[in-house]
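Structure below; questions to follow.
Note that this complex is displayed minus one protein chain, with the remaining chains in position.
Then we have chain A:
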């Protein structure tokens, strides 16, 4: 599959990592997505942050529990499809109660070209809620910093699982080429 990458990341993407760092986040663990590219790139250049690619998203839940046991904070970045991979492992958070901050870029949500993304994308928020995760949703670029700040506050000050869903329209329409 090939898609034309966005020429320049929207500015909300550049605001994510500084907000996380203001909460003393030291571990950024992720399965990559275009919407997270700026934060991942910035984390890789930052000596104060462990940037870690995962093979599947639920690894991040275990990793962040381990980091919390060790006394440090992190955040998990993924695409909406990854939420489906996480469901059973979310029991770790429910039972242990540790800060689990997830930033989820949406697919199957708005102007989706690939219908295979739609089933999980449409079920993402309900699935998170079923497993006890607090969710909020950003569809306007200006809402992103505010909501990430709010979700991080509730995760780190309340040992909660929180997820910010970053609507597909924020990332923009993928331009598919044959």
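As a working rule, a residue touches a chain if its C-beta (ideal position, glycine included) is under 8 Å from a C-beta of that chain, and two chains touch if they have at least 3 such contacts; residues count from 1.
One rule holds for everything that comes next: contacts and distances are computed from a predicted model.
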Requested in this report: Consult the UniProt record of the chain that does not appear here and report its protein name from "Probable glycine dehydrogenase (decarboxylating) subunit 1", "Cytochrome ubiquinol oxidase subunit I", "2-oxoacid:ferredoxin oxidoreductase subunit beta" or "Thiamine pyrophosphate-dependent enzyme".
Outcome: "Thiamine pyrophosphate-dependent enzyme"
Query raised in the report: Looking at A:22, A:118 or A:157, which makes contact with the chain not pictured?
Result: A:157
Query raised in the report: Who touches the missing chain here, A:16, A:39, A:64 or A:152?
Result: A:64
Requested in this report: Write down which of A:52, A:123 or A:136 is the residue touching the left-out chain.
Outcome: A:52
Report summary line: Logged for chain A, residues touching the omitted partner chain are 27, 50, 52-56, 58-72, 74, 88-89, 91-92, 95-98, 157-159
